[in-house]
Structures are given as C-alpha cells and as structure tokens.
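First the structure, then my questions, so here it is.
Complex shown without one protein chain; remaining protein chains in place.
Chains: A, B and C, in written order; residue numbering restarts at 1 for each.
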Amino acid sequence: MGRQVAIISAGFSEHASKRSDVNMAELVNEAVNDCLKKVPSLSIKDIDAYVNGNMPAFEGANLPELWMTDWLGARNKPLIRVTTGGTTGGSVGIAGYYSVAAGLPGIDTVLAVAFEQQSQGDTSIGLSSVALGEISVLNTLGLPYEYLTRLMSAGGAIGLASYQAANYMNKSKIREEDLARVVVQNRRNAAKTWWSHLKMPNLTIEEVLDTPYISYPLRYGMVCPASDGACAVLFTTEEKAKDLCDTPVYVNGVASVAHESVIIGYDASGSAQLDPSEQLGAMKSSEIAYNQAGISFPRKEIDYAEVYSPFPNQELMWVEKLGLFEENTAPEMYENEVTSLNGELPICCSGGVNATNAIGASALERPAVAALQIMGKASNQVPKTVHTAIGHGWGGMLNLCTMMVLSDQQQRKWR
Amino acid sequence: MSKRTLRKSLDYVKKDYVETRKMPGNWYLSSYQYKFNITHHQSFLKKLKDKKLVGNKCSACNRVFFPPRFVCGKCLVKPDQWVDLRDTGQVSTYTIVYLKDPETGEVLEKPVVMVQQDNCDTNYMAELQSYIDFKDTYIGMPIKVHWAESTNGNLKDIEYYDLIEDDSKDLDVSKD
Amino acid sequence: MERVGIVGYYQVKLYSNANYGRYEMIFEAVRGALDSAELKKKDITTVVSCTNDYYDGRTISNAFTVEVGGAYLEDESKVEMDGAHAVLYGLMRILSGNHKLAVIWGGSMASCFPYHSARLYETDPTWERPVAYVNDITASGFQMRAYMEKYNVDIEEIAKISVKNRKNASKNPLALEEAQNANLSVNDILNSEIYADPVRELMVAQPCDGVAALLLAPEKQALKITDKPVWITGVGYNQETYYLGDRDLSISNSMELAGKMAFDAAGIKEPKNEINIAELFEAYAHEELIFSEALGLAEKGKGSELNSEIDGDLPINPSGGAQGGNPPCATGLIRIIEAAKQLRGEANGYQVKGAKKAVASGQIGMCAQNNIVYVLEGGD
Partner (left out) sequence: MSEKIIVANKGFVRAEFSFWVGRYMDKFYDAFENKKIIGNKCPKCEKRFVPPRKICGECYEEIIFDKNWVDLPDTGILLNYTITPYKVTDRTSRKVKKSQIIGMIQIEGSDTAIVYKLLNMEPEDISLGMKVKAEWEEKPIGNSADIKGFVKI
C-alpha cells in the first residue's frame, strides 16, 4: 500500500512583473526545461504523468493545460489539473506525490508544474471575485452595494492579511520595525536568487517604514508583488531516484487541511474563525505531516523552512504556528538573526513570497526551494547541511493550508 | 521614522523584456448568476423586524451561529435550534481601510470591524458609530446594537454598533 | 494494482434550472453519500472536490465549499477537470495508504453561467479565442463529419444512439426531464434543428444543474463498511494534443491509450467479451461510437453494429448516458455511480441482468481531448 517518493529536481522560470515576451505556454516551458536540465540522464519521454495547476481567474484562460499540452511535452500522456486557489502550487506538489505514491501501473515519474501570469489579468477583480457570490447575498438581505464595495476593498488578500496582522500584533505586541525587518531579510535574500522578482540588495528598515499604509498595519513597502512565473518539480520512486540524482530528497509528510473561511462565511453566514491568526487548519496540517514524517520536535529536527508569507506578519505567525518557534518569540529570532542565511534555522532564503509571488506557482516554489537546499543546488544555498526541511502554503479565505516535509533520509515507516 | 518623503513604492533591480502583442479577453461576471437558499434566514429576518436578535444552534456541537447558518460544518448537519441573543457584543477583529473620498480626494481612515454577538461562535462584518476614531478600536471592545428607527426585516435594521463604557480597559491584564 | 472499493454514492436529481442553492445541492450530495453507507463526518479522512472557477463564477470555487463538502479540518483538495478525474485523485490518495475513506464530490449549475463562453475560454487565447471560430460547438461538427467521412457511417446509425439513450433516460428517475423521451424516432432526431452540421440538437448532451458524490475506501475498510462494495480494478487516463488540425478526429487516440492502461491494470485481455456493461461520457451521440471503438468493444467504424440496448449483447449507457443530462464537472462521476449501481443490482427500472464487469469513462476538452476510463468489478 503506497511507496516512498523522492524529489529529484526542481526548475523555475524568471519571475518579473510583466513577462511580456512569452505567452503562458512558453513561460511554463521555461520552467520545465530548467527542471529537466538538472537531470541530464532523464529525457522528456521518461516522464510518465503530469500534474498541473494555476489560478485560472488571473489569466482568463479556463483549463490552460489543454492548450499547453505540447509545451509541457504531455502529448499522449496522462495529465490531471489540480487547483485550489492560493495553495494551488502546494496542492499540485501534493498531487504529484500521490501520483507516484499510488503506484498505478506505468506511472513512476511525475512532473508537477504550477504557473501564473498575473500581468495578463486583473488582480483586484481576480481576488475580490472570490467572495462575489457570498457578497451578493448580503445585498439581498439588505446591505446596500455602496457598503459592500467598501467591504470588498477591505477584502482581497491584503484585507484578509491586515485582519490577521491586527490579531497577531494584539497578541504578540510586536512593533512595526519587526515587520520591516522581515521584509528586509526576505528582499536581500531575493537579490541572490536568479529567478526572484523584487531584488533589493541593500534595503533598510527605514526605507520600508517610509511607505504609506495600505491598510493598517501593512504598508506599501511590506506587501508582496504580483509576478509572472512558473515552477516545475520532478517526483519519482525511491529506486529511480537513486540513479538519477546524487542526493534524492524524500517526501516524508504531506497534508493540506482546510478550515472555515474567515471574515465571510458561505451563504452570507458569519465566520467561526474568530481569530484569523489562530489558524487551526495550519496547525492540523503540520501535525499530520510531522506525524507521517515521524517528527516529534519540529524545533530541533527541522533545519530549513520555506513558509508562504506574502505579508511580513504572516511569516512571524507561520513560523510559530508550524512549531518552529515558541509563541510570540518569532520577532526576537529575526532580530538576533537565527533565521538569516547562516543562522541556526534559516527561513525563506529564496526571498520567499514577499519578494516573488506568482500566486499559482508560489506554493510549489516553497517545497521546490526546500528540496534544492537539501540537495545543495539552491541558488542562495545555505552554508549548513540541511537534512530536513518543510515547504508550506496558505490560500483561499485564510482557510486552506498545504504542508510538505522533506528529508534526505527516508521516512521512518519505510526504513 | 522620516515622514518627509513617504515614497509610494521601493525601487528594485529590474530586467525588462521585449513587449509582444496583446490579445483581448473578457470574463463577464455580469452574465453569471449566484443561487442561494435563504429559507433559513426568513425567521432571523422576521425577528430583526421586531428588534430581536436570534441565531441558530447546532445541537451536535452546541455552536451558535449569528447570522444563522445553513449547515454546521463541524458535524455536517443542519442546525436545528433557534437561540435568542442579547444585543451586546464585542469587536472580534478589525482593520482600517484607507478610502480616497471621491469629492475631496483626501484619504479617509475608516475602521471595518468584525463583530461577535455575546454567547455566539461566529463573527460578521458590521459598522461602528461613524465618529469612532480608528485609534480607539481594539480587539475585545464591548459594543451594543443601535437599531434603526424603522425596521423592515433586513440586515440594515442593525444600523451600526455603539460603544459601551469598558471599565476593564485600563486593567493591564497581560502579564509581562 | 490493489483493489479500492466504492462503498457509497448519491446523485442529486438533474434539473435544467434547479430550485436549489449551490451549497444546498453540494450538502445534499455529500450527506446522501455518507448516509448511503451509514457513515458519519468523523469517518472521513480526505475530501476531493471537482468544481471549475469559470463554471461557478468564483475565483477559488472551493474556498466556501469546505463546510458543506464535509472538509472541515480534513485533508482536502480540488481537481478542476471532470468528476471522474477527481475520483482518480481520491483513488491515488487511498492507494498511497495515507487515507481510509475519501469523499469525492463534483458538480456545478449550468443554469448559472454562459456554458459555451466558459468552454470558449479553453481555446488558445493568442490565436483562436479572439475570432472564436473554434469552440465546443464547431469542434463537435468537425468530429462527427470526420467520423462519418472516414468510415462512411450514415447519419441514421448515429441518430439511433440518441434514440436509445433518450429512451434509457426515460427509465432513469434522476435523469433530466427534458432529455427523457421514450418514443423518439430516428427522423425526430434528424429533423431537430442543426446544432453544428451534421450534429443535430437532439444528439447533444444538454448541460444542466447537478452534483454527485462518491465514497472510496481501501479493501479492508470497504469490506467492513458494506457487504456489496464495487471494486475499482483498473484506471487509465490520457491527454492528446490540443490543435484540432494535428488530431485524427475520427478516432479517439487518448481513449485508446487510456483504455489500454486501464485494461492492463485490470488484467482484461478481450474487452469485447469480458466487459458486460459500459457507461461512457458521450457529449454527442457520435462520440459513443468513437469511444466504444477506441475501447475495443467494436471494430473501427463498426460501432453502430453493436447491439448496445439494455437487453443487447453489450449495453452501453443504460442510464441514458450524458444525453440524459450533462452537469458540468459531474457527468463523469455520475457515469461511475451508474456503473456501480448496475453491478450492485440497484439500477431499478434499467437494471442489466448479470453485470459483472463494467467500464465507466469521463472526458474533458474539445473533442474529448483528455479521457479517463475505469474498470469496475464485483457487486453481488
């Protein structure tokens, strides 16, 4: 029942605010080629199946995989499309894991591809149309449209995050410098990653705090960009991984637990996630993934973490919720550089989502970079040897969360 | 913190790409419709008409939902009891929205608040008294429903929420 | 391939304009599936949903379906293709050993969105979409003409398929009202208005409102849950290229490859003799012939000679097939449910005698670009 699965390579395309030189198919092809180039002994013919995903509303194309079949090299090959909003990349990676773990006859090597070309679409409509239906019912129940449009502007990813930030700051009493410090660490790391979007090699905290508020407590300088980009990760069985890659990265734990939506419930009912920074879904995801991977003290056993934090308050919150730091101690860890490149537990050395956010691909880039760090092939490689790493993603109305635990040793269950 | 410059965005190492043609495309959400079953809202709206608050309760997990909910997700059953609620509540979370006033063009700072009615397990988006300054809102602030004069059985009967005196505000409960 | 059992299912009756809320329909399907196997919410370990952002008019169409889909604090994901592909992902999650009970639900409401515009968004946005000459309507016309020209099958043979399916649909209480017609003649089909010459309106599977749900469990749990589990013994899925010009539209290359993969997994050498019932997702009447030939149930071009009536040698679509109602994202799931009903002997009104092995299929894309096939066995 099931078998051990390993990641042997991960590829990216260059991310930018406007990749106006390529259409969606060519953007994806760049990432697929970058991924295959790192495994010279494997040709496109050896890929048995594909998993693909993006957030369709940002491109305006429904089921783009059907059109991009040839650019993926997926002609006459099995392919399924998995997309769950912000966590699309994570869900695509997890579906790639399950495609191999299931052991269907003939499916051993699976390529998981996730992408986003936001410069083609309208991000604000794309984000606000998440709750468009639910808001239309509030109008039926009597709330005027003028009020609802103001509510929609408070909605969208930035709106949700500012609710989360207000709650998190209320509990952990952090100051705005802590938020700015996270942004500075991310964007300086991004400067050393070839495929990242916002490369700011000598950004300072004062410059970040010098930008006006978007919605309290988040400022323009703290918010993630909207990027175009693609990411591809190659999964295969344990045996094939040994001769295709010198240090195969074993996927030891996967989970994507969903919780209730925040702010607006379905059918215009209220939301039972009273405190958006509590994140029961994320805690249960990490619990399931750690159990599968046989990890009981995440703080000691995890060497590297890529968390999905478009906004700085989220990075502080996620590293606590995923069990890497004690409650309310994350800001100190960032202050005395525990989480920097040569710190004891480096976080998001690729610049994270704060510097590069192609929403469909972001949640796949997290486990991809974590895997490359373990292999020692990451563009901003961490000096210490990384044995166990996690790749995390959140999405939806703050209610979806994907979690992947990677390691260079096999899962205890298989040993 | 220097307030002088207040730059809108930060510059970064850019790489520009050749710009190719663009083909148009549209997604007309105006030709979509959204179907909802609001039968369970009827008795809730009727109570609003005579200025009473009521929420429904799932007897399996004892959670109370205001506004009422069609299915309790935790137990995957329909809530079967109605519960009368007091009209006091608290601010469960908030954010400040910066809206440019179309006429004057100056930026308005307005708190958009999530209100949780007392002995209820959900919060929902509501309005505060117009002259409450955003600096005064804090999580846990007690508030009370301010009913509209003429109620006609819809959500606008709750016009906004008034502030109630909170004497525990100065007690510093959080231990250092 | 280890055996995975279908232990419960539920399909909401299909309507062209359902007097249902969206979440009400999803809840009825998922709750009905759990009740059909007498299970509770706490038995669920994973939920796989199948919706499409362009069919539901929402960006993240599974953000708000968490509670009604039974996914509250459960391992959840969404497949955005046909319901049958969501069953595949549920199957993979069970086979991996991480999960003990997978709820798979899928469906949408065609009365709420412009169906053909949403299908137009599938075309190549840099070349075909601005002029919109290629869409699912014209593609069906090309496919039927290519099939008729290649094997010079005349149009009456294809019209007979619609007569059969709409007669079968009249016996299926859950089928679409408008699609049920027991006494249609070949001429009625041929005289119906032109949809995309040579395809006629009555040959088309009409999109409608509908949601369906299915429960999967590994062998040990399945035997504990029900004494009549239906085993999925083989699955195959495949996608051919996109451009219609590069494809031979008279055959279905992806269905052939998917069928081969499924039959190899199930250990079936002679599909024609070993399979005794087929539930194929035929978006148009001619596709039933193309698919039955691609799966080897009949020789190429000879599909119309196969007696596929309910009492024939190899009944195809006794439930009425997709022409009995085609809710986007659910039709493939409903074909699997109908095949399971036949094997469990619960298809009252259109039960095929002595059905032991069944084939069910799903498709997505222009001219069925991506096909998925299941081999089901067992029942009583």
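Structural remarks
By definition in this document, contacts are C-beta pairs under 8 Å (C-beta built on N, C-alpha and C of every residue); 3 or more make two chains touch, one makes a residue touch a chain.
Worth saying up front: this structure is predicted, and the values here are computed from it rather than measured.
Partners of the chain left out, restricted to shown chains and counted across the full complex, are A, B, C.
Within the full complex, the residue among C:S170, C:Q206, C:Q221 or C:T241 touching the omitted chain is C:T241. Considering the full assembly, B:W27 is the residue among B:Y12, B:W27, B:F134 or B:Y161 that touches the omitted chain.
Considering the whole complex, the residue from A:D21, A:D48 or A:E337 that touches the absent chain is A:D21. Of the listed positions C:G57, C:G70, C:P229 or C:G378, the one in contact with the omitted chain in the full complex is C:G57.
Interface with the hidden chain, as seen from chain A, comprises residues 19-26, 29, 33, 44-45, 57, 59-61, 69-71, 73, 75, 117, 119-122, 125-126, 128-129, 132-133, 136-137, 139-140, 145. Within the entire complex, the positions of chain C that touch the omitted partner chain are 19-21, 57, 112, 114-117, 120-121, 125-135, 137-138, 141-142, 145-146, 149, 193-199, 241, 243-246, 249. Touching the omitted chain from chain B are residues 18, 20-39, 42.
Here, only the chains that are shown with their structure count from here on.
Between the contact lists of chain A and chain C, the overlap consists of B. Between chain A and chain B, the centres computed from C-alpha atoms are 28 Å apart.
A separation of 41 Å divides the Cα centre of chain B from that of chain C.
Each of the following residues of chain B touches two or more other chains: 25, 27, 29, 34, 36-38, 70, 73. Residue positions 21-23, 54, 57, 66-68, 72-73, 121, 125-126 of chain C each touch two or more of the other chains. Against chain C, the residues of chain A that register as touching in their complex are 1-2, 23-24, 53, 55-57, 59-63, 65-70, 74-86, 91, 94-95, 97-99, 101-106, 126-127, 129-134, 254-261, 265-267, 280-281, 284, 288, 292, 395-397, 399-400. Residues 1-2, 5-10, 12-15, 17-20, 25-27, 29, 34, 36-38, 41, 45, 63, 65-70, 73, 92-99, 110, 112, 114, 116, 120-125, 127, 134, 138-139, 154-157, 174 of chain B are the ones touching chain A in the complex. Residues of chain B that touch chain C in their complex: 23-25, 27-29, 31-38, 70-76.
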